[in-house]
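Omission of a single protein chain aside, the complex is shown with its protein chains in their original locations.
Labels run A, B and C following the written order; every chain starts at residue 1.
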Amino acid sequence: MATAEFTKQDFTSNQEPRWCPGCGDYAILASVQSVMPDLGVAPHDTVFVAGIGCAGRFAYYMDTYGMHGIHGRAPALATGLAVSRPDLFVWVVAGDGDALSIGGNHLIHALRRNVPIKILLFNNQIYGLTKGQYSPTSEVGKITKSTPFGALDHPFNPLALALGAEATFVARTIDVDRKHLTQTLKQAAAHPGAAIIEIYQNCNVFNDGAFDALTDKGTKDTNQIRLEHGQAIRFGVEQENGVVQNTDGSLSIVAVDDVGEDHLLKHDAHLADPSLAFALANLAARPTGPTPIGVFRAIERPVYGQAIDDQIASARDKLGDGDLATLLNSGDAWDVE
Amino acid sequence: MATAEFTKQDFTSNQEPRWCPGCGDYAILASVQSVMPDLGVAPHDTVFVAGIGCAGRFAYYMDTYGMHGIHGRAPALATGLAVSRPDLFVWVVAGDGDALSIGGNHLIHALRRNVPIKILLFNNQIYGLTKGQYSPTSEVGKITKSTPFGALDHPFNPLALALGAEATFVARTIDVDRKHLTQTLKQAAAHPGAAIIEIYQNCNVFNDGAFDALTDKGTKDTNQIRLEHGQAIRFGVEQENGVVQNTDGSLSIVAVDDVGEDHLLKHDAHLADPSLAFALANLAARPTGPTPIGVFRAIERPVYGQAIDDQIASARDKLGDGDLATLLNSGDAWDVE
Amino acid sequence: MRFAGDSGDGMQLSGNRFARATAVLGNDLVTMPDFPAEIRAPRGTLHGVSAFQIHFASHDILTPGDQPNVLVAMNPAALKTNLPLVESGGVVIVNEDEFTDRNLDKVGYKTNPLEDDSLAGYQVYAVPMETITKRAGEEIEGVTNREAIRAKNFFALGLLSWMYGRPTDVTIDWIEAKFKNVDAVRQINRAAFMAGHNFGETTEMFGVLYEVKPAEMAPGKYRNVNGSVALAWGLIAGSVRSGLPLLYASYPITPASELLHELSRHKNFGVRTVQAEDEIAAANMALGGAFGGHLGVTGTAGPGIDLKSETVGLASIYELPMIIVDVQRAGPSTGMPTKTEAADLLAVMYGRHGESPVPIVAPATPGGCFDAAIEATRIAVRYRTPVFILSDTYLGNSSEPWLIPSVDDLPEIDPNFTVEANHDDGFMPYLRNTDLARPWAVPGTPGLEHRIGGLEKEDGTGNISYDPENHERMTRIRAEKIERIADDIPALEVDDPDGADLLVIGWGSTHGAIAAAARRVRGWNGKVAIAHLTHLNPFPKNTEAVVRSYSKVLVPELNTGQLTMMLRARFLIDAECYSKVQGLPIRAAELEQVIRERL
Partner (left out) sequence: MRFAGDSGDGMQLSGNRFARATAVLGNDLVTMPDFPAEIRAPRGTLHGVSAFQIHFASHDILTPGDQPNVLVAMNPAALKTNLPLVESGGVVIVNEDEFTDRNLDKVGYKTNPLEDDSLAGYQVYAVPMETITKRAGEEIEGVTNREAIRAKNFFALGLLSWMYGRPTDVTIDWIEAKFKNVDAVRQINRAAFMAGHNFGETTEMFGVLYEVKPAEMAPGKYRNVNGSVALAWGLIAGSVRSGLPLLYASYPITPASELLHELSRHKNFGVRTVQAEDEIAAANMALGGAFGGHLGVTGTAGPGIDLKSETVGLASIYELPMIIVDVQRAGPSTGMPTKTEAADLLAVMYGRHGESPVPIVAPATPGGCFDAAIEATRIAVRYRTPVFILSDTYLGNSSEPWLIPSVDDLPEIDPNFTVEANHDDGFMPYLRNTDLARPWAVPGTPGLEHRIGGLEKEDGTGNISYDPENHERMTRIRAEKIERIADDIPALEVDDPDGADLLVIGWGSTHGAIAAAARRVRGWNGKVAIAHLTHLNPFPKNTEAVVRSYSKVLVPELNTGQLTMMLRARFLIDAECYSKVQGLPIRAAELEQVIRERL
């Protein structure tokens, strides 16, 4: 079917969203529903696989095929689907607890295998559905229901983890920045293997304002470092700041005037070596100051589902289509009269 | 007890090791048993926690306290022990399947939390105990029992994964290099938080020779890149090669003569930013050519067990030692006659 | 139930609408509005409070205005004036946004009652109703902030409707009709109502709560506790009485998270709480702590039980003390996470590969959760075994007046650590005492270094053994050890004043309903015997004698007949299950009817 045939409405199910008013999930839902018609895949060829959490409800609101799985296992559920049905367009939606706490292992394995799934990680740095315990992305010292004296666990940096897990496409965007979110989704959709997008998502009930530095009118221009492949990395209200590389592999933020434009680091998302992307992911430990958003890495590597199909095709080429009677009668057999 | 009191014998249990003759596990066992007396901790204050696999049998051969857990869960078992008994010296032994396949999640969470445990990852790039399926560190294309047509999964680089998971101490060594192994163990033992050591371990039955490039007389000097904190990174029979950093964050191997000594990268294991360590981990995707060994990263960060203890101490300071009767009688109560 | 707020807050409206939606369900109800004297008292003052009380039930409401067990307080003034009316242990839902210093001051609160301990006797839920409603308004064109905030009574109504499972359409229809000409108001009221409803559902914040009838009260000092707090305190008591520091490792899950929350507040008891990465890790952490000589406990619900099963099997072959709390919720799978059910009995009894029997303790009342925790500790420590505690959503969220026990009356639990070799050949970790329990020697003890694992172990030495007879012996010893606990638990008590033919035997949270139903039956001179199992594995010694002495045995269960199956298999009696699987507790009146049919 041609793209033009579908509208946002075609991707909108008849179930009324049940998130808290003001929840960042609404904005993400609206963006995803709007962008889907542009991606050229029909709703019936699209599947959303979600984990458990507020974010997990997402699957019910898309008028596509969908599975709401069990907590943390969406990447595995999606892997099974994507490898058996490479013709489908498979998306995963998971919260930070779902994807990084209970589901951390499936996530990293899906990434290293390069399974053709697009993973939307709704990172609100909190457990929403279970009413506000800290998550693996919450900051040290956070006071929550389960940590009345402050959390002690050093958090993950989800993108650094993904890069350590050999991810081929790694990006970050923000719930309320529809344009950026949409662009990022499109790039992920076009990526042939596993793509992970960390979406900063505001949970206005249990962790309001976690991303204010990047979303508030007054601060967002100062803090959003927008990565563009092939461009020097600079940012600020007047693009007055930039990023340079140090001799120890780390990156620093500098005033462009201090170093000169030519010394700015040029972003290259297509490097085979993930080190630069990793350094960028580590430029901001928490989204409270200047923080890169955009596509950190996008490289090509054999896609898992495709590779399985290729093995099947080559086995069929070599051995012919499997015939059950031949199989059962293979090897030594004898007759009893 | 003073260190001098203990000998290798004190750390050797009465159970006869049951690995295949020639297995790299023997060499590791011998090294660990020998180094323990030097670490200054008595056998009865030491605990080895092991997963399931050939490697997992390790725990039975140490005459310390020990737990042979279930597959993949040793880091969690050890976390429970280490946080409740910070006075103990807790080690974890796990194979590549145990630690990175089924147990991947516990591993990365133990690392990010910086639990005071020393993790020995016996990486033989194969499933030994279950007789030779490929593991998450096996190379693409590997023919094994479960992949007669070749494995399709892109492998993990265990150290890159550990660095992505915020590990504070990351090292690599080799089963048969007793001196290097011993040194590395000592450094890990001295590290206050979570330490992970990847040990290349030869499984001579199901994956013989996987590390020949680094262990064979003829090639090992050409291929071992020994990292020493504070030293320029160079290697080769005559130290004729070195490592330099590129402007895109990746590292390259060069002839020292070509670039000049001064341009070599100096290794710094204490950098707060993990980017350099990550680039080093990515210098060699597989141990088939020049490959760094040694301590990649060793930084200080609050130790999880200690932090829990501090919270308890401060609660006791503020509220006094808990008194059960007071607790039960707290809040509104009334009398019934 | 009572709605209370400022007179401008629309409490009468909320109350009336709730009553209407309730009436639609066919419930009996009595309402009682309670207006302020002044027409327009200043906002936020005590005399400006307006309230509306509703009493409803399925059958025979006897009193027109009992103490309400749920209060919605839209501001500090409403809380202050209405709290005294609420029954002890009742639910208090407050609009957090109004609890500003200024407003607190206005009504004479020195400290914020949401933060000090003054509401400890209630179940308090603080919800930022205004903030949420304001947000809801932002998405509607032409709605001012003020209008949005004004709709917060609909938020409250939505929330309560969700809690009590009232239909939404009645209210929505009414809103649509009532405000059909004021587009913005219609939309914001509707949005606020749905926001409240969804908040309840999405955040899994509220369980459905029911009143537990207090039994006749023995003299003593009482307080209110709900099952979650009682269980948490019971674990602390187990720790104190055994001298074993408590390690509670858990992964959040409704409704078990409450245990984690409560325990994490008591660090001055040396309680260590770890929020693990998942339930498997949590179980392993608890077990690791147990190896270290701590009281290792993990708690969960529903899906988490499945995940812990492999580790419980390991604990059972390790033969180390450990406690696994299951606050059951409605299943299968994710099911209905905020609703109650008791359908995990067979899962904890049999849900592990191989033969690995584990004791099960199940409290019958909220206060009983305290005792169950201590009893589980006692069994776990004495017999070196993992022990399950089966609570449920209903017990966890319900509260009742609880006779505060004297600490000295609580059992003393001797961890009985081994500190020296127990055999001429050195330390034998699987040499047993007369309880068949093995020694517990913790790291740090010189000379007792030893290794334990999940492979079958040689009797006595604990070394790995593949010997066939040894495996059979060890399997039977492990089973026998658990069976013998029957000698060490109280006999099953039967309440049978009239020599009945019918025995109603239950377990868990059906206790209240069974006791009340029996009271009712006996009220009309029906004869019924009742008994309640708090030990599900092993059963008390006299269970067989008890159940075999009645010609009819009825087992009310919040599942499809799990205890029934166990009783039938064990004792070959034709026990019948009265099964209810609705996410709701069994009601006394309903059970009375069931009993009547069987007399």
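Quick note on the criterion: a contact is a pair of C-beta atoms (placed from the backbone, for glycine too) under 8 Å apart; a residue touches a chain by one contact, two chains touch by 3 or more.
Since we're looking at a predicted model, the values are computed, not measured.
**Student:** Which of these touches the unseen chain: B:19, B:48, B:91 or B:278?
**Tutor:** The missing chain is touched by B:19.
**Student:** Which of these, C:439, C:453 or C:538, touches the one chain of the complex that we don't see?
**Tutor:** From the options C:439, C:453 or C:538, the contact with the absent chain belongs to C:453.
**Student:** Quick one: say which of C:302, C:429 or C:526 touches the chain that got left out.
**Tutor:** C:302
**Student:** Of the residues in subunit A, which ones touch the absent chain?
**Tutor:** 13, 15, 42-49, 52, 59-60, 62-70, 73, 76-85, 87-88, 105-106, 109, 308, 311-312, 315-316, 318-322, 324-325, 327-337
**Student:** Touching the absent chain: which residues on subunit C qualify?
**Tutor:** Here the touching residues of subunit C are 165, 201, 301-303, 305-307, 309-310, 313-314, 316-317, 326, 328, 330-339, 341, 343-344, 346-347, 349-356, 453-456, 466-469, 471-472, 475-476, 478-479, 559-560, 565-566, 568-570, 572-574, 580-584.
**Student:** Counting contacts across the full complex, list the positions on subunit B that touch the omitted chain.
**Tutor:** 16, 18-22, 26, 52, 54, 57, 68, 70-72, 97, 101-102, 104, 127-131, 133-134, 136, 145-149, 153, 204-205
Criterion: only the chains that are shown with their structure count from here on.
**Student:** Could you state the distance in Å from the CA-based centre of subunit B to that of subunit C?
**Tutor:** Chain centroid spacing, subunit B to subunit C, equals 41 Å.
**Student:** Based only on mean CA positions, could you tell me how far subunit A sits from subunit B in angstrom?
**Tutor:** Distance between chain centres: 29 Å.
**Student:** Would you give the residues of subunit C that are in contact with at least 2 other chains, written as numbers and ranges?
**Tutor:** Correct list: 267, 277-278.
**Student:** Could you check subunit A for residues that touch two or more other chains and list them?
**Tutor:** 101-102, 104, 136, 149, 153
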